[in-house]
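One protein chain omitted, others in place.
Moving on to chain A:
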Amino acid sequence: MAVLLRPPRRSCSRIAALLVRSACVLFLVFFVCAASAARRDAVEGNNDTSHHPHLTNSTAHHKKPFPVLSFNYDHVRKPFEISLWILLALLMKLGFHIIPTVSTVVPESCLLIFVGLLVGGIIKAIGEEAPILDSKLFFLYLLPPIILDAGYFLPIRAFTENMGTILVFAVVGTLWNAFFIGGMMYGVCQIEGAKLADVDLLSCLLFGSIISAVDPVAVLAVFEEIHINELLHILVFGESLLNDAVTVVLYHLFKEFSQAGTVTVVDAVLGVVCFLVVSLGGVLVGAIYGLLGAFTSRFTSHTRVIEPLFVFLYSYMAYLSAEVFHLSGIMSLIACGVMMRPYVEANISHKSYTTIKYFLKMWSSVSETLIFIFLGVSTVAGPHAWNWTFVVSTVVLCLVSRVLGVIGLTFIINKFRIVKLTKKDQFIVAYGGLRGAIAFSLGFLLTNSEMKQLFLTAIITVIFFTVFVQGMTIRPLVELLAVKRKKENKGSINEEIHTQFLDHLLTGIECICGHYGHHHWKDKLNRFNKAYVKKWLIAGERSTEPQLISFYNKMEMKQAMMLVESGSAAKLPTIVSSVSMQNIQPRGPARRRAIPSISKSREEEIRKILRNNLQKTRQRLRSYSRHDLMIDPFEDLSEVRFRKQRVEMERRMSHYLTVPANRQETQQVRKVCFEPEHQVYTYDDSDSTRGPRSSPPDAVSLLSESPQRPSRRGDGELRAKDEQEELKLSRCLSDPGPKKEEEGDG
């Protein structure tokens, strides 16, 4: 232990990482031993009781001492093991980020697979049976959180603008991949000396359909770390989501056929019909649940605590319901999230929104970690049938078919796109076609046979190749090719105004041009939404609130919250600016506001009163109940108007102090205003009007509750914090009241 005290700080983190790692390994070994020991005990215990029932009866009178401590592992076995696995996974994830160099070079997914391999190796070495990525576990528990997280936060604008392209890539691209790989693999299997003669065409096609789909989990895991621009991200990611329908149909189709043995034209037509049913049906189911969820959230204003649960449960039900009918669960989940989100967000409280966001991120993070670790473990565990020809040709064909598919499709798509896809874009789209755990699980669902092991081996190899090789090299390639990166979204109100303005402008120009274009339909949908749908699904007066105003309110609230929270310590992430409303308002004679300077004692009095007022506002909310959230001023959106006024009032109070010497009142807070620090004007009785002279800062700032503020006098370089507060506070919008009064008195 003493060793820890001596080394310098920079190796402290390394030692910490090392400790974490060894702790994990120890954990694991302990748990495996415990598991096996418990299993042995249980087995022996059963044997005992079954073989010696008489013996226990006869010894019933023999009294044992009262057991103070006993060991009963069976009782908690299952939840214990699950928790231990999850804990292990998360500790690993923690460990990676403590070591800085590794996580920048290698994507997290690779590291996790590697850890899985390690763990699998340990388990196998001990002689235990390792858990495999069970398909049921994967499809029902591990996959939905990731998809819901992706779907709920899908950037709708980018998605719908590129919908055509995404659909072409997803449907046509996947079909092309499946048939190309399947066909070519059949050709490869026919080669003499490959020992693959028993793999028939339909099996090859089945294999092709499993391996062809781009995997959303892998794409998310890798692309999230490289931050490319929104267009490319949405293209690859959208494709990985929408190709689920194609995969489902092809998989079931070929599975049925490979058992039947023959294909007819009718079957092919039915296949197409099935595809339409699966995809549209999935979307429909999702949309229905989404609307239900939105409608329910309209009434939750009195039970804010359970709001997030509605979102999660409705979405999960949508997924499960779609799976019941063999519709596309992923598309259903996406449709549910997309449908629900605008209405739910208008209805729920701010805290619920944060809860939803963080729970989704948390669950999807855990799921992703577990998936990759299990993938590693399953690799070590499962029976393998390695065939060089098969595996290598699979990998090569996957790459080739992806590249050809993307190039060919882009050539066609560019004829219809306005903003064309460049060669760089095509390369990234092709290179980002990663395969992942969905392929593995689908392969795992195949019936046991020689071919299954062959297929699984090949699938795992492809997954490893794409995740390791492509995943690791995509980041340097992105930098090498200077692909446009994601721009920082600062939520600028000017951009929002102009986005809306552009929408209307382009719709108008389309009208003048005389054809129904993209904007025309979007406009029609918006108007339909506003006129009918919003009334039903959004509670209260927010149903009539235009989007610009919602955006503005959101921004205001965010800044008001930052303001209150920052108080004295926090850093505000905005630029330092000394601009205030003073600089913007058109100058007029009314601006010659001048105040008499106040005496220090008076200042103290006023400061005290205002501080008390603010504290009273906060203290009122301290009553606690286990099932109620306290009505926080910034939580309940329905009270936003009232709270906004209060915050505005407090802002005004902190800005304009125009109490003339002869006024006595202090309680009418509304009439007391403070000048911002550097803009105090002193007024000489001798001077008649102009020439406001800046005096050293002498005003009171409302938020000076922190005692450590040094004197403000002559502080040339105004602290950044103050200025930022000033900037926020100076949203003192059009408040002519007090000025006019003081003008008369002054």
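Brief remarks follow.
In this text, contacts are C-beta pairs under 8 Å (C-beta built on N, C-alpha and C of every residue); 3 or more make two chains touch, one makes a residue touch a chain; residues count from 1.
Keep this in mind: contacts and distances are computed from a predicted model.
The subunit not displayed here is recorded in UniProt as "Calcineurin B homologous protein 3", chosen from "Dolichol phosphate-mannose biosynthesis regulatory protein", "Calcineurin B homologous protein 3", "CTAG/Pcc1 family" or "Cytochrome c oxidase subunit 7C, mitochondrial". Interface note: of A:481, A:502 or A:525, the residue touching the hidden chain in the full complex is A:502. Among A:71, A:299 or A:516, only A:516 touches the chain that is left out of the view. Note that of A:140, A:533 or A:548, the residue touching the chain absent from this view is A:548. Residue-level contact of chain A with the missing chain is found at 414, 418-420, 422, 487, 492-495, 497-502, 504-520, 523, 527, 544-546, 548-549, 552, 555-556, 575-587, 678-679, 694, 727, 730-731, 733-734.
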